[in-house]
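Missing here is one protein chain; the remaining ones are kept as they sit in the complex.
Here the chain labels run A, B and C in written order, and each chain numbers its own residues starting at 1.
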Amino acid sequence: MYLILALLGLPLLTGAVFFVFDNLKIKYAFSIIVAAIHLAAACLVFSGSNVPDFEQWLRFDALTKLFLLILSNVYFWVMINSYQYLFFSPVAKPEKSRKIFYNMTNLYLFANTLALISNHLGLYWVALESTTLCVAPLIYYYRDKESLEAMWKYLFLVSVGIAFAFIGILFLTLSMHGTDAFEKGLYFSNLIANSTKFNMIWLKASYIFIFVGLSTKIGIAPMHPGEVDAVSNSPSPIAALISASLGGTALMGVLRMLQITSKTPVYQFSQIMLIVGGMASLIVTVVFMFRLNNYKRMIAYSSVEHLGIVVLGLGIGGIGFIGAMFHLIYNSLTKMALFFMAGNIHRNYKSREIHNVFSLLKDLRWTGILFLLAFLAVVAMPPFGIFFSELMIFQGLLANGQYVLLSAVLFFLLFIFIAMSRNVFKMMYGSTKINEAEINQTNKPFDEKLNITHLSTAVILCVLIAMGLFIPPALYNTVSEIAKSFNF
Amino acid sequence: MSINLFFWGILIQSLCAIIPLIIKNENRYSFLSHFGALLGIVFSLLGTIGNLVFGSSGLIYIGFNPYWNSLNFRFDSLSTFFVLLIQILSIPALLYSFSYQKPYIASGKKVKLYVFSFIMLIVSLQLLTVANNAVLFLVFWELMALLSYLNMVFENEKSEVQKGSFIYFVATHLATFLLYVFFLMLHQITGSWNFSEFHLVFNSTPQYYLLFALGFIGFGIKAGFMPFHFWLPKAHPIAPTYLSAFLSGVIIKLGIYGIFRVFEFLKPTDPILGWIVLAISLISAIFGVWYALAQHDIKTLLAYHSIENIGIIGIGMGIGLIGMAYSNQTIIILGFAGALFHTVNHAIFKSQLFIGSGIIYQNLHTRNIEKMGGIIHYAPWLSVFFLIGSVAISGIPPLNGFISEFIIYNSFFKTAGYFGNYYPIFMLIMTVGLALVGGLAVACFTKVNSIMFLGLPRTELKAFHVSRLEYFSLGILALMCIFIGIFPQPVIAFIIAVLQGMPIVNSFGNDFSVISSAFPAFSPFTMIFLSLILFMTMTFLFKKFLSRKSRIAKPWGCGYQHLNERMQYTASSYADELNLIPSNILMIKKDAVVPEDIFPKAGGHFHSHSHDFAEEVIVRPVYSKIIKSINRIVFLSKNDIRVYIAFILIALVSYLAFAFFWKF
Amino acid sequence: MEKLISVLIYLIFIVSAPLFIGIVNKLKSRLTGRLGPSIFQTYFDLKRLLRKETIYAQSASFVSRIAPVVSFSSILFAGMILPIGFYKPLISFNGDIILFAYLLGLSRFFQILGAMDIGSSFEGMGAAREATFAVFAEPIYFFTLGSLAFIFKFTSMYDIFHSISLNDPSFIIFIIVSAISVFFLMITETSRMPVDDPNTHLELTMIHEVMILDNSGLDLFLYQYSSYLKMLVYATFAADFFNPFNVQNHIIGFLLYIIILLILIGNLVWIETMMGRFRMKNIPRYLLFAASIGILNLLIYTFFNK
Partner (left out) sequence: MENVLNILFCLSLLYLATTTRVDAYLKVFVLQGILLFFIVIMPLINRPSVFTLILPVTILLVKAIMIPLYIRKKIIIELEVKRNIESNLQQFNFLLLTVFSMIAVFISSNMLAKYTYIDAIPFAAAFSTIIIGLYIIIFRKKLIVHVIGFLVIENGIFLLGISVASEMPFLIELAALLDIFVVVFLMGIAINKISSTFSVDDITALDELKD
């Protein structure tokens, strides 16, 4: 019982209480404690201690355990780095946006955890909608034109998307009509148990609506722009939070629907939908990667690409499915590392344009190296985990005999690699076009002290390498349990 | 026992790599890490030799991953050969890198990252050749590419360094993608990740040719065969010289190691594959050396020579492949022995030439040979070592280059002998091709030596500082060249031992008496070359004794007394006639301003530059076409919210239509 | 005993090298109506050079001191491989045709370096031309000798030449074809008339002469002697193709060898007096022509002899 309290009660309470306080230091301390407790609870849940399911309202199967661990891990790291960020971020009128920062993050944690562990589709929907509401003011942190526009677009697009998801839920109830499951209501356990008795047409329609609706939040093309604008204009801890954890929660809905349709003839269709979604996001990323000049936007598009690969892996099934699960874990870690370092660069170079940032390796010694390592992680260089998960997904593609698809994926990945490395290396070394000497006088010297963001990024990268080569047995068991529940 | 000695050595090296990150003082950590790594290499060298002598082909497990099962290492004969090559070559490379970085440290450049990545590069190379699990192999393969990239950006202020290293990084990444598919398909067919289980019967797998193509092109890009070599002339000149010496001496050989593994996995029994490999290698050899002839930048020239030597190694492997197709053991042995021997030779003399050019670069700060000249008067010993290197590389008798080309010539004659019908004609073409390559190499290296070292210095030269350490590393390599040239027997015995261990050789019957008969007799060589050198010293002493008086005077020059350095032959004029023949392939662009009036005033100038065919005609247009077509997809880029909502509607409608009209 | 005879033959070969050129000059002057120098004039020149003082250029380094020695001794060793007068040569093992070609390559390498060492544009021009024509000479050698090696499946000089038996008519075609291309190889390598005029003194036209322009005294002695030796080596190489009726008796063999040499001299002199020089630009084209003849006889063999 105390686990539920830790997971849900505490964040809600602190979120509400903080409306009264406005001393930032206490708020920071409190939210770190809450985050730590939440992480401890998530680990306990992950390692199998049983939790009451509130007469079917909550559900703790392997999938929720994994996603819960990802969420709390991301939230913990973001909270640690948020204070460092709040004080130095270049904001015109900081105190107004700082006041509501910690309230919204705690409420976000509450809504997100509720969405993950809810067993009822409607409850999941409401929690997802409330996460959007919590995140919207956080995006508007900088209080300038871009962040306002990003917040508006994100809010509008995602709420329209989620409205379509609600239509999907209604279609699901329609498909349940006339069967005994109808009385038992929209509980996942009930839906998964007797999904074979549903009406196939409505099930297919509900799958489409839910997939399209939720993909605005996950960031799968062609519904990705809202997500990309939000991530590229929000402060970097929030950007890390959105791209690392929010994508996963929305993906939970799609996974649940996949689970429901897994025993029915609609399964092949839902897999094709996922593959199409995955490929579309890869194409979109390739197209935009060559045209952009803002490194935060570049990282946003790389998260669209990686979530596209995850969805592609889910659509393939078998070893590809397992690869997609690992890819999700590794992607959340890499995104955090990338965004923290991007935050550092933004703070020192005061601009998000790539051509204004140069000789990173020389001036910001630590940030440069860590940003380079994070970039190598995101581009699937071996010691880091993403290389192994992508290899599993390629293996799944081959097992299905999709040679054409595999070569297309490799082609896109190569060109994304070319575009991204061109941008990152332009930032890394001295810019040859502008005469470096007179530029240096203007914004020198950078304060390159070793602060907490560097330490946390370094720890994240080490965890990424360790988890890449030697997968912990608990994780292996959970992932194979999930695979069994999707009957692979 | 010897295996954990090897791993102890690796441990020491990686520790020394981490030293620079701890110690602050530049000179101290550079000294400590370099000589610590040397100690580590000696340890692992003893380990490899130990287990070669005692022979242990067991698997060494370092961990278990649920999806890639056992991550293990194996010391089979081929990997021991390449590990030994890497370890022997890394000794002079490390010595030279230490002295190369000294002036840079003095001028206050932070070399922490580069020392770390160079030593880790050596460690990852050694582990790469010994890795037995495909995923572990891929991990170390990418690590090698990454670390050599990190090392290549030593002087990253210059834009050409940024461009060249970027092209290198993308090329290796492209090669790795091909290898992903290659190893995944092999895993799918054989169901295991270990190299030892990757052997496949030829006709059982439909995708056999696809697999061969993937493997060959994947490793060929790294080795530098002609059509996929575009990154090599871009990456070598900009890399710091100790890295380019190591890159072309050792890292390219890993492409060859990979191709040997491809032969081992697929055991090709179709001679056409052999012919394809032969054709590609002949083209790489001939055009490699012809491009080298047209270059003015010493390191690009040496890079193209690496392509030529890789071509010669490829010819040896092609012959071996044909032998495998007809399962005739003598041909296999001759072909592969020639290839392996030339790998050793090339690693030795190419590192020597690169180190020499590096020393010159450090003193003259230019790589353009047209600005050099007359260095022999300032650094005689350096020019002696460079001369030995260039005589060896063009395959001239007393030195080691000749021995490996001799084996390959013999394999031509033996192949023509064994298989009747058209083989003699093709083998004749191969012999003449190789002879042409030899002739061009002679022309190219006479050009390089004479323009750089002999004659009058084109830019005034003051002091020419070469540290004792550099002389020592050049000395080791020169001695190796001469020793192998005159006493090839020990290296031949070692290569025969390696060949016996290779499954592709011993699976066609293992009565190794046939091997000794297949090999041409090497005993006369030692006798001939020794007497040749003895005769030369005798005549030289005789000449010195007989000519009682010799005088130094102005060069004759048919009576014109005021010879100055601008009247000398330059590199482009020397090679001009030879470059005219394939001028459209070499794509030589000449811009010359010729003063017309009778008494011409100053201002005339001549500059010729050759562009790389593969890059200008294949890589650049394809790349720009793809980028153009990507940018043409513009409709996605309107950032108006109504367009986003319209996307949602369109996606919804199209999915619904697709769902209800799709028949399943 | 066998070894002793071949050593003796080899010594005669070395001593008589200048004589060969002497006879050629004598015959040439006779044909052009001049009395011409005595056939031993070349020996006198060599003796004169021995006494002369060797002068080195300022810009010359140790390379120009060792270059004549290396090129002289490598041609000497190349001579050892050739079966002179159909005798078993001093060095003969499987694959010595490759050693022969590359030894000549070694002498060429150091001769070019010696020329470039002085740093004057004349030597540079000679060296560049020498390097270019050498690139085309090697294919001719390998085409002719290689095709014979493939036909007879031997790779040693002595075995190849001994397996040519002229009594079988199809072999006569091979011999004639390869003789033409080898004759052309001889002319290019030893810089005789159609490719390069040996006794011209107009620097712009010289190839071989200009490389040794700046050498004097003992160096010139060594270079002159090695060019005479090279001439005799290529003449013997050309002569060896005509091993008539696989004669066993050595004395008759040696006499036959001398007769063939004289015929060769006649040929050489005839061409030198009759023909002018080729233009420098299209010499590579002639060399390629000579090389393509070589491949002809292999085609003949493989296709007709099925």
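Observations
Criterion: a residue touches a chain if its C-beta (ideal position, glycine included) is under 8 Å from a C-beta of that chain, and two chains touch if they have at least 3 such contacts.
Just so it is clear, the structure is predicted and the values come from calculations on it, not from any experiment.
Counting contacts over the entire complex, the absent chain touches A, B. Considering the full assembly, A:Trp202 is the residue among A:Phe21, A:Trp202, A:Phe411 or A:Phe486 that touches the omitted chain. Among A:Lys27, A:Lys217, A:Arg256 or A:Arg297, the one in contact with the hidden chain is A:Arg297. Taking the complete complex into account, A:Leu186 is the one of A:Leu186, A:Leu410 or A:Leu464 that touches the chain left out. The residue touching the chain not shown here, chosen from A:Ala150, A:Leu360 or A:Leu376, is A:Ala150.
In the complete complex, the residue from A:Phe188, A:Phe269, A:Phe288 or A:Phe375 that touches the missing chain is A:Phe288. Think of the hidden chain as still there; on chain B it touches residues 637, 639-642, 645-646, 649. Against the chain not shown here, chain A presents residues 120, 122-123, 125-126, 129-130, 132-133, 136-137, 145-146, 148-153, 155-156, 159-160, 163, 166-167, 170, 173-175, 177-178, 182-183, 185-186, 199, 201-202, 229, 232-233, 288, 291-294, 297.
Here is the rule we use: only the chains that are shown with their structure count from here on.
The touch graph of the protein chains shown is a line. Should one ask which of B-C and A-B has more C-beta pairs in contact, the pair is B-C. One inter-chain figure worth recording: chain A and chain C are separated by 79 Å, centre to centre, where each centre is the mean of the chain's CA atoms.
Centroid to centroid, with C-alpha atoms defining each point, chain B and chain C lie 37 Å apart.
Separation between the centroids of chain A and chain B, computed from CA atoms only, is 44 Å. Residue ranges of chain A in contact with chain B, taken from their complex: 152-153, 156-157, 160-161, 164, 201, 204-205, 208-209, 211-212, 216, 222-223, 225-226, 229, 265, 268-269, 273, 283-284, 286-288, 290-291, 319, 322, 361, 369, 376, 381-383, 387-388, 391-392, 394-395, 398-399, 406-407, 410, 413-415, 417-418, 421-422, 425-426, 428-430, 432, 469-471, 476.
Within the complex formed with chain A, the residues of chain B that make contact are 63, 65-68, 71, 113, 135, 138-143, 146, 153, 156-159, 162, 165-166, 169-170, 173-174, 177, 180-181, 184-185, 187-188, 626-627, 630-631, 633, 636-637, 639, 641, 644-645, 647-648, 650-652, 655-656, 659-660, 662, 664. Contact residues of chain B toward chain C in the complex are 373-374, 376-377, 380, 383, 387, 391, 394-398, 402, 405-406, 409-410, 413, 416-417, 421-422, 424-425, 427-428, 431-432, 435-436, 438-440, 442-443, 445-447, 449-451, 453-456, 520-521, 524, 528, 531-532, 535-536, 539-540, 543, 546-547, 549-558, 563, 565, 567-569, 573-578, 581.
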